[in-house]
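Note that one protein chain of the assembly has been removed; the remaining protein chains are unaltered in position.
So, chain A:
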Amino acid sequence: MLNTFFAVLRRDLLLAWRGRADVLVTLAFFVIVVCLFPFGVGAEPNQLRAIAPGVLWVAALLACLLSLHRLFAQDHVDGTLEQLLLSSEPAVLWVLAKVLAFWLTTGLPVVLVAPGLALLLDLEQGALPTLALSLALGTPILALLGAVGAALTLGVRGGGMLLALLILPLFVPVLIFGAGAVEAEASGTGAAAHLLLLGGGLAGALALAPLACAAALRISTD
């Protein structure tokens, strides 16, 4: 049973490696968006420090959104998706493997780079672990919710735009608690509550999103 899971995971990671330019573009997008803010709002350290959590989180969210449409598109075009849907293993398994591979190639780099960029915005050093942790808990939720959206808009004309409209409102709670955690830590009130809520959100998304995603894929290939 785990055979299918690991086969899909291995293949998607291998494909990400062979097409690594796509992965780097997402990461570069994240870095550039964050770097634009000091130019826009001015290099006043207090101001930058105040907006840093929000800026980093919104940039992470957009970077995730930018690559989401790629999640199923190629497999849909070349017929791999049909074969996966005809697998005798549960669809939830390979959907989860695809989302995990997606997170490892787009979410994880963002988590790793974000603390460095936070220094650029003069975020307190004490809040850096919280930033990384909140992103590590939050970006998998973005990937899981995004996968449902990507599955629903598969094969639709202008699907990329529709995906953004469909999925961005759902990202709002993640954004609130993610950025809130960093702010709370920086202001000294402690981020435990925010992080626990993010963790709960991740557990919920992990349980429900693959089911919804598999159902949506069945509908889009009909």
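As a working rule, contacts are C-beta pairs under 8 Å (C-beta built on N, C-alpha and C of every residue); 3 or more make two chains touch, one makes a residue touch a chain; residues count from 1.
Keep in mind that, in the parts below, contacts and distances are computed from a predicted model.
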Exercise. Among "Succinate dehydrogenase / fumarate reductase flavoprotein subunit", "Heme ABC transporter ATP-binding protein CcmA", "Cell shape-determining protein MreC" or "Pyruvate formate lyase activating enzyme", find the name that the UniProt record gives to the complex chain excluded from display.
Key: "Heme ABC transporter ATP-binding protein CcmA"
Self-check item: Contacting the left-out chain in the complete assembly, out of A:90, A:173 or A:199
Solution: A:90
Quiz prompt | Positions on chain A contacted by the hidden chain, ascending | solution = 3-4, 7-8, 11, 14-15, 18-19, 74, 77-80, 82-90, 94, 221-222
